[in-house]
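What follows is a structure written as structure tokens; I'll ask about it next.
In this view, the complex is presented without one of its protein chains, the others remaining in place.
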Amino acid sequence: MSHAEVWVIAAAAVFGIGLYSLLIASHLLRQLIAIKVMGSAIFLVLVVAAGPIDGALDGLPKALVLTGIVIAISAIAFALALLVRLAEVTGSTSLEDEADDDR
Amino acid sequence: MSALVAVIVPLALLLGLWSAMALGAVRLAGQLLRLAPWVPLLLLWPLVAGSAGEFTWPLLGMRLGVDATVVPVLVLAALAWSAAGWFAGSRITEGRRWFWTGWLGALAGMHLLLLAGDMASFYVGYALLSLSAYLLVTQPGSDEAWRAGRVYLIMALAGEGALLVGLLLIAGSLGNAPLAELAANPAWVTESAARWWLLAGFAVKLGILPLHLWLPLAHPVAPVPASAVLSGVIVKAGLLGWLRFVPALEGEPQFIGQALLALGLATALGGVALGLCQTRLKTVLAYSTISQMGLLLTGFAVAFLVAGERPAMLAALGLFALHHGLNKASLFLACGCAPGASPWRLALFALPTLALAAAPLTSGYLAKTALKDLVALAPTLPLVSLVLSLTSTATALLMWKAFGLARTQTDRSIGLHPAWPLLVVAGVLVPWVYALAGGLALEFAPDKLLASLWPLGLAALLVLAWTRLSGAAVRLPEGDLVVPIERLVSLLGGRLRRANGTRTEASDDEDDTPHTPGQASRLVAQLLQLEALQRRLPVAGLALLAVGGLLWLLTLFGGR
Amino acid sequence: MNSTLLFWLPLAVVMVSALAGIGIFMAGEQRQGLRTMLNLFAAVAKLVLVGVMGLAVLGGEAPEFRMALLPGLDLVLRADALSMLFATLSAVLWLVTTVYAIAYLERGADRARFFGFFSLCVTATMGVAMAGNLLTFFIFYELLTLTTWPLVIHSGTRAAFAGARTYLVHTLGASAVFLVGMVWLYGLTGAQDFIAGGTLAALQLEYTLQLKVIFGLLVIGMGVKAALFPLHSWLPRAMVAPAPVSALLHAVAVVKAGAFGLVRVVEDIYGPELIAALGLGLPLVIIAGFTILYGSVLALYQRDIKKRLAYSTVSQVSYIALGIGIGGPIATIGGIVHLVHQGLMKIALFFCAGIYANLLGIKKIDQLDGVGRRMPWTSLCFSIGALGMIGLPPVAGFITKWYLGAGAVAVGMDWVIGILVASTLLNAAYFLPVLKRIWLHAPPAAWPADPTVSLLEVRGMVGAALVVAAMALGVGLFAGHPLSPLNWVTGIAAGYFP
Amino acid sequence: MSLAIDLLIATGLVVLAWQALVGGSLFRGIVMFIVFGLTMALAWARLGSPDLAMAEAAIGAGVTGALLMIAYWRLRALGANRPAPRSPLRARVALGVGLLSAVLVAMIGLAAVGAIGPGGEAGQALAEALPATGLGNPITGVLVIFRNLDTLLEVAVLLAAYVASRAVMGDDKAALPLPPAQDAPLVGALVAVLAPLAVLVAIYLLKAGSQLPGGAFQAGAVLAAGGVLLMLAGRLHPAPLCGVGLRIALVAGTVVFSGVGLIMLALGQPLLAIPGTWAVYLIETAMMISIGATLVLLFAGSAGLTGTPRR
Partner (left out) sequence: MIAEALAGLVFLPLLAACAVAVVPKRAVGVFVWSGLLPLPALLLPLTEAVWREGLVRLAVAGFASPLGIEWRVDALALVVLWLNALIAVFVGLYAARDYPPGSARGGRFWALWLLLTSAMNALLLSADLFNLFVTLELVTLAAIGLLVIDGKPAALRAAMRYLLLALLGSLFYLLGVALIYGQAGTLDLYQAGERLGPGLLPVTALVLMTMGLLVKSAIFPLHGWLPAAHGNAPGPVSAVLSAMVVKVSVYLIWRLWLWLAADWQPAWALPLLGLLGAGAILYGSVLAFLQVRLKMMVAYSTVAQLGYLMLLFPLLGPLGYSAASYHLLSHGLAKAAMFLAVSNILAVMGTDRLDRLAGADRRLPLDTLTLALAGVSILGLPPSGGFVSKWLMLQAAWAIDGWLWLAVILAGGLLAAAYLFRPLAVLCARPATAQAADDGSPPSATGLHWSGVVALLLALGALAAGLAPAPVLALLERGLPPGILP
């Protein structure tokens, strides 16, 4: 709980990098990693920004983060399954190169 | 009640005839046709019974009845129409349905017109009469008939339009006023120009000079009985209209009466002049009708010149109308019976011509003297009575020409139909009877006899001189002014149609290819390409950040 | 009558044809017997209900159905004298047209769809007639557009769609304008039901400019369906619809709804005094007058029968607008009674045009030669209708022209008589040659189409035409009769000009 | 001193994030991501929350890393790893996105710094209410008692993820390819030791969860790790159909939790009220089983699991 500012700024930076990569990366796998990374950054902000309760960091946000982590993993797992299926069916692992898909 | 019957019977007969024909029951149709000639006589029943009925249901509240002004025309219609009907019954062979529809329609119109007691019914009768007359005119179906019909219809409708304007102007203040009330207190006259619209409307029917163009075309081309009725009776409807709707007030400015007087005389002389240039008998007779109507107008103009002379005018005009109607009808019937075939027929033809020329002791003399006395009442120039006599000379000349043409019709195969002589006799007797019943002063004073004799002498002199000198007669096409007007109209029409030709109706033929969306134009292609772009993640991200940033700025700083 | 009956009667009158419509949709294409029975039963039932309601109105009661729709705004169906007039006209003509349509579409396709929307359309018309306030009027007014669209595209050809598209563009555009006007009006005066003599009368000219603009918007909204001059071009193009559609819809339902709307706006919302005070009568008269002449002139150039009748409708309907524009009791009577007269006459003409097209394949005027001999009764009806249109007595048209003319003079607008007479002559110019061809010309060697036709078909169509022509003639001939539309409207006008 | 360590870990996080996401090959990205996960666990430890550290390590780095690896392997097996053509559009937009995300980062940083302050009211309420429940670990208290709806829905999310991924698979294929089992001798021995150890650790974590850091999620993750190990060692194989037992295991968490909550409602207690610590343990074990089973199945990418290998 010392120097919360350090963590918050680092989290913001990581979030920025994740966002940049999510929008720009061409390979879907990398985009999914970006989402997981941004998630972690947000959890960091959530816990640190809550501030200490009589010494120790507030317990409630930590529980939220736990729930958040499980949600993140389930979302990523489903996304990966979808990615693999997409690669299997269309042979491409990126959303960029597809032609107009509603022909 | 009797009036209602008189109006309803012809219509009922028409409907019966019509449905019989439509359903193909020819035999029934034949029997009905035999009834047709006697229908006009029904007119006499209300005359005798003199009943006036008011029925709120039909039209705008119909009033029926007989009053003084209509009696002479009523008698004329009854006699002339039944005679012509008798003649038509046997002589009309082909296009019967067409003819009889027109005939009975006109008859019903005339009945309603004569017996009408309120403006709306009068107008209904008048309209029905005009429309049915069109059928009579075009019955022969020849090109000439179509042309005559077209001209007739255009002018008749124009006349009716004027009539409608006048009537509506009156209806504005008085609603569907009974005719009696109209004549009694002509307060409405001063409010609007209704009177002049009505004068012009009825003038078309009477064939007064500038508006006479259709008459010489229509009357001759119609079948013989139709021409007889057209010239003899239907023309008089116009006079009836004048008498009812164009009353003269007390302090009428003089120039109106004089103008009418001049117009009447001009028509009388003009009709004869144009008639002399014609080659066909029926056209000559038609022009003679125009000139006689001119005379009627002179009589009518008197009411505008001198106040309080209405009863005298009514009597004189009624007598003149009766005389002219019967004689002109008989002349037209004559045309149907080859007048020149035997000296006996020529004599029969000569009698009405003499009457029309107002030879002494004939019905013409009676009517013409009454007219002259009437005109004398008006404070006009002496010249007017002189001209009036000259019109007798002119008519005599015209009658002489007609007699000449009649002599050439010597086809003996056409039988003499008894209706003709009957009408001639009626033409001789009925005016006298009417004059006596009407109480007109019948003097045989020598100066009146002399006054009616010298015009005839002059006419005989002119005829002799004319045949000696050149023998060449001036030829004019029938309907004189119509021909140039028609050419002008067709010229104009042609250019209009050509101009309009370019804008012919868009070809909306029923091509039934299914409706397919239009091909995407370049703009559409660009729009679709922009849309595809927005689907890409980087662009979506950019848009998101841009919108977020803008929202953030506005919320934070725009708020206060 | 007890109050519950008075409450449900108006709704029943409106909904009986809707139920029939739904039943017909359900019955499907094949079961023709059931469909015909449904059709006829619904038509007769509606007529009976309208009759019962008429008696109630005559007895002085005012049957009214009210349902809370929006906060402060109700859906009101009320039977006053004016709505009864239009409702009776629609009910009668619907019965006749149903008979005609059944015969006409004997060999047609998609009849279930046709009759279904046909019934819904009459529901909308009845709703327009019975509407008690402007919002209800607008709802049924729009429903009318929707239910007529499928009828216009019934034949499914490209021309049908072109016509339907124009129809939609005009009507939906107008509905947007009408909506703005209505919203503005409700903004100004709050929601009010129609009151004879005008709801705004009490407003003492506070918002004169706004009221004028609103009037303009409402007139445009109604003007499209009433085919006033600049907004009329959809009517001729919508003539591609089959004859019964053109007959009922474009001569009676759609066009009349617009005209009826104008009457409501002028008489029941603004009221004659306010119209006169704001000087709104004159522009309406000028537009109507111009439309009358414009329609007649264009009718001259049409080669297609139905197109000519359409343009004649454009000019004839404007008589109604002319009548209420002139103001004053006589002209208003003339205007409103023309609602009935024009309906009867025009529907007769369209029926005959339909018979010619269906039985002889005649679509153009110059194919009409000598048809009088081949079809005497149909041509008779056509002639009665045509003569009525020209305004020749004794057919109904004359009565209207007489009252309009007299009314105009009474108010001092003498020049209106010029328009009336000019239009009479123009009507004669484009109808008489047609009559001449029908009766006086020799028939061609062979008719364009001479399909073997069942007797039922001929009798159904010609019968319907005859009935309607007879009514047109009767209404004209016996205008004085206490039950005639003329006296009925005189009663209505008495409400406006006490 | 502690500032230096914090700074080190923070910058480590940023650098590792950059390495994982930008530049370099995909495989290197995944490895860097796993290291990032572990660093994240260190960060949680520094921030005094061991629960989170364990969860991040087990789930964040461990299971996610495994999923990513198996997905990467499968993509390569399907031959779908050819790099996408570098569309000109992306280059142009990249700069814009970069700039805007930088602005966004600055904005978030600024706001987050502003948000740092004394603990909120909810925190105090938690501190006061915890002793009444008889639980020592506040996180478990929040998860199971105070905000139990979140936890319930979160398990439902997990179930939804499983069913959705089954839906994605479509009917035609039984399971996705798996790398061939390594039959080297050492692996067998390793597995023989580690598998039971994993189960033991999981049970311990579950029991300690109520008083000390630990709990259902960490236990479930450890179980999943054991399962993944067995699969990689070729002891556990994907099966086309999901056995009844496995199905029950999948839905156990949701069903038990909802069941307890609804029964309490039926007894007049407020909805989802937890009667006592026995109920907490019951719910925790059910959730552990569900989470473990689901994660293993998500890794296997198949409907079910069987002991005997398919021929």
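Each chain carries a letter (A, B, C and D) given by its place in the written order, and its residues are counted from 1.
Criterion: a contact is a pair of C-beta atoms (placed from the backbone, for glycine too) under 8 Å apart; a residue touches a chain by one contact, two chains touch by 3 or more.
Worth saying up front: this structure is predicted, and the values here are computed from it rather than measured.
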For the unseen chain, which displayed partners does it touch in the full complex? A, B, C, D
Touching the hidden chain in the complete assembly: which of C:G173, C:G370, C:G418 or C:G474 does that? C:G173
Of C:L9, C:L143 or C:L368, the residue that touches the missing chain is C:L143
For a quick check of understanding: of D:V168, D:A181, D:V199 or D:L282, which residue touches the chain that isn't displayed? D:V168
For subunit A, which residues lie in contact with the unshown chain of the complex? 15, 19, 22, 28, 31, 35, 38-39, 42, 45-46, 49-51, 60-61, 64, 67-68, 71, 74-75, 78-79, 82-83, 85-86, 89-90, 95, 98, 101-102
Contact residues on subunit D toward the hidden chain run 107-108, 110-112, 114-117, 119-123, 125-126, 129, 145-150, 153-154, 156-157, 159-161, 163-168, 170-171, 244, 247-248, 250-251, 254-255, 258, 261-262, 265, 269-274
Contact residues on subunit B toward the hidden chain run 512-517, 520, 524, 527-528, 531, 534-537, 539-541, 543-544, 546-548, 550-552, 554-556, 558-560
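Definition applied: only the chains that are shown with their structure count from here on.
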Labels of chains that are neighbours to subunit B and to subunit D: A
Would you mind telling me which chain pair, B-C or A-D, is linked by more contacting C-beta pairs? A-D
Approximately how many whole Å separate the CA-defined centres of subunit A and subunit D? 13
Would you mind pulling out the distance in Å between where the CA atoms of subunit A average out and where those of subunit B do? 100
Which whole number of Å gives the spacing of the CA centres of subunit C and subunit D? 73
So which bits of subunit B are touching at least two other chains? 536, 538, 541-542
Residue ranges of subunit D touching at least 2 other chains are 90, 93-94, 97, 101, 104
Drawing the touching chains as a network, do you get a line, a ring, a star, a complete graph or other? other
In the complex, subunit B touches subunit A at residues 532, 536-538, 541-542
Of all residues in subunit A, which touch subunit B in the complex? 19, 22-24, 31, 95-96, 100
Note: in the complex, subunit C contacts subunit B through residues 155-159, 161-162, 237, 240, 301-304, 307, 330, 376-377, 380, 387, 392-394, 398-399, 401-402, 405-410, 414, 417-418, 420-422, 424-425, 428, 432, 436, 439-440, 476-481
